[in-house]
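This part shows subunit A:
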Amino acid sequence: MDLVERTQAALAGIFPESAAAATPPAGEGGQEAPPRERGVLAVDPARHGCHFDVLCRPDEVAAVAIVLDREGFFLETISGVDWLDKGQFEVVYDYSRLGGEHCRVMVHALVDRGEPVVPTISDVFPAADWHERETFDFYGIHFQGHPHLIRILLPEDADFHPLRKDYMP
Partner candidate 1 sequence: MSGYWSDIVTGGKSLVTGLAITAREFFRPVVTEQYPWEVPTMTPLFRGHIELIGSEETGEPNCVVCGMCQRACPSGCISLDGKKNESGKGKALTRYILDFTKCSLCGSCVESCNFNALRFSRDYNLVSFDKDDFIMDLMNRLEEQNRCKR
Partner candidate 2 sequence: METSMWRALLYLVGLLIFAGVNAAWLGWCERKGAARIQRRIGPCEAGFAGLLQPLADGLKLMSKQLLVPQGVDGIIFRVAPVLAMIPAITSMAVIPFSENIGARAMELSVLLLFALASIGMISILLGGWASGNKYAIISAARSVSQSLAYEIPMLLTVITVVLISGSINLREIAIDQQGGFWHWNIFRLKNGHFLTMWISFIIFFICSVAETNRAPFDMAEAESELVAGFMTEYSSMGFGLFMMGEYLNIVVGACLTATLFLGGWDCPFGLTPGVWWFVVKIYALIFTFIWIRWTYPRTQIYRLLNLSWKILIPFSMANLLVTAALIKVF
Partner candidate 3 sequence: MTVPVHLRHDETFVLNLGPQHPATHGVLRVKLTMDGEYVVKAEPVLGYIHRMHEKMAESGTFAQFMPYTARMDYLHALAFNHGWALVVEKAAGIEVPERAEYIRVITVELNRIASHLLWWAAFLLDLGGFTPLLYAFDDRERIIDLLERVTGSRLTYCYLRFGGVYNDIDDEFITGARDFIKRLRGRLPRLYHDLVTHNIILIKRIENIGFITSEQCRRYGATGPVARGSGINYDIRKNEPYSVYPEFDFDVPVFDEGDSMARYMVRMHEIEQSMRIIEQALDKLPGGPVMGKAPKMLKPEAGYYYSAVETARGSLGHRLVCNGDKAPYKLKLRSPTFSNLSLFGEVAEGMMLADALAFMGSLDLVIPEIDR
């Protein structure tokens, strides 16, 4: 079983109820598609740059991270997205493999804009420590369980989150 299949199987294990449904044609990972069920979606890496697009609930983020950690992935980055008109924040995790077979996985979760709380994965990947601090810094998303969630790039006395779409300097 090659890596891509193995990864898909491992990820599908987290979403038992939607595992069977999550195989629409590749290349449909856009957010304009009708609201998607959470689950694993295989996308065209040549177009979107990753093999799997995993949408999950915020509380499943850590579970996905543990699975990917077991499969030998590393965390590339964490980014926040502010969907102002939907009233939601999105946290996007990018995973990749260090050497060997190549596979990229994008994991994203939507949280309510009013109360943005996502569990931390810094206990799984220490790399997430700084990336989560950065996302907190720019979006004000709280990563529950983070050991040291303070501002990283902005001055410690800043009282704004500049990448929120409603932030006006």
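We adopt the following convention: contacts are C-beta pairs under 8 Å (C-beta built on N, C-alpha and C of every residue); 3 or more make two chains touch, one makes a residue touch a chain; residues count from 1.
Selection rule, in plain terms: all candidates are chains of the complex that A comes from, given by their letters.
Since the structure is predicted, the reported quantities are computational estimates derived from the model, not experimental observations.
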Direct contact with subunit A in this complex, candidates 1, 2 or 3: 3
Contacting residues of subunit A [partner candidate 3, same complex]: 29-32, 46-50, 53, 72, 74-77, 79-82, 92, 94, 96, 98-100, 102, 104, 106, 108, 125-127, 129-130, 138, 151-155, 162-163
